[in-house]
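What you see is the complex with one protein chain gone and the rest in place.
Take a look at subunit A:
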Amino acid sequence: MPSAPARLIDTRGPRFAAAVTSVVLAVALLTAGGWLVAAQAAVFAAGGLAGLRYAPYAVLFRTLVAPRLGPVRDREPEAPPRFAQLVGLLFTVVGAAGYLLGAPLLGAVATGFALVAALLNAVTGFCLGCELYLTVRRLMPARTA
């Protein structure tokens, strides 16, 4: 768990990123585009592994979208959406592998799950990846601090 002071981000950033992700994954699903899913996986990897300030859609939001939206109304810690990027990475890696390695059904199902999660986040702000955290965590043995 990060012990450094929580980095705060504009709450509209992840919503915007989820909307872009939804469009990308919808096109990928329509075209069975394995490379497009792989590209989205790379986007998730950047945000989830390096930090949201390196996430391509977050950069897009900061430079092009945020200046047109007006002042920041609400900030949130980076950890939840960053964790969700890692969950998205997991699904898109499986999706891309499915499409590119000759298992299109697996590719479509994994990509479909990622699309549902991204769309749900874009529409309602509900973070499915974040919700999974405790569900997964409670299956694992306690970690001594």
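Methods note: a residue touches a chain if its C-beta (ideal position, glycine included) is under 8 Å from a C-beta of that chain, and two chains touch if they have at least 3 such contacts; residues count from 1.
By definition in this document, contacts and distances are computed from a predicted model.
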Subject >> Listed names "Catalase-related peroxidase", "Thioredoxin", "Tricarboxylate transport protein TctC" or "DsbA family protein", matching UniProt entry of the absent chain >> reply: "Thioredoxin"
Original post:
Quick one: which of A:Leu29, A:Leu52 or A:Leu89 touches the chain that's been left out?
Top reply: A:Leu29
Subject >> On subunit A, residues whose C-beta touches the chain left out of the figure >> reply: 1-2, 26, 29-30, 76-77, 79-81, 83, 108, 112, 115-116, 119-120, 123-124, 126-128, 130-131, 133-135, 137-138, 142-143, 145
